[in-house]
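First up is the structure itself, then whatever we jot down about it.
Complex shown without one protein chain; remaining protein chains in place.
And then subunit A:
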Amino acid sequence: MFIKEYISDVYKAVKSLLTGMKTTGGYFIRPGEIITQQYPENRDQLNLPERFRGEVVMLHDENNEHACTGCTACELACPNATIKIITKFDVSPEGKKKKALDTFVYHLELCTMCNLCVEACPTGAITMAQNFEHSVFDRSKLTKKLNQPGSKIREGVE
């Protein structure tokens, strides 16, 4: 019985090691799969992965309308106070007051690209963009206002 277990141990060990070697050997003979980007040279045809996270942006459509209701779910989700939502009250024609977004302040210098704000957003107003060249000469340039000037909330988004 002991001998049987011993031999099956050796067999399983060799088999699993060979499986590993098959994987790495496969990568070795298929150089087409190399994922390294030669960045400064191929800046124009950079091929970033779909889920690469560069910075938070707010989506605007052609009428300069966004989907942000100013609910501050992203602000609450952010672990290091990167986002600050400043709200205002819109007055509708019937005289009703409604809370709306005034300024979406985004501190890029504090952001860790954790994606929690995007997941927290109930209306899909913000997303992660692929732009990663963020170096500037002044720190204040990294504090961004994400909603475009003159933009307003899209009709029907609650």
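Everything that follows uses one rule, which is that a contact is a pair of C-beta atoms (placed from the backbone, for glycine too) under 8 Å apart; a residue touches a chain by one contact, two chains touch by 3 or more; residues count from 1.
Note that in this section contacts and distances are computed from a predicted model.
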| item | value |
| --- | --- |
| Protein name, per the UniProt record, of whichever chain is missing from view ("ABC transporter permease", "Thiosulfohydrolase SoxB", "NADH-quinone oxidoreductase subunit H" or "Sulfurtransferase") | "NADH-quinone oxidoreductase subunit H" |
| Options A:M1, A:I35 or A:A81, residue touching the unrepresented chain | A:I35 |
| Those residues of subunit A which, in the complete complex, touch the missing chain | 10, 17, 20-21, 23-25, 27-28, 31, 33-36, 38 |
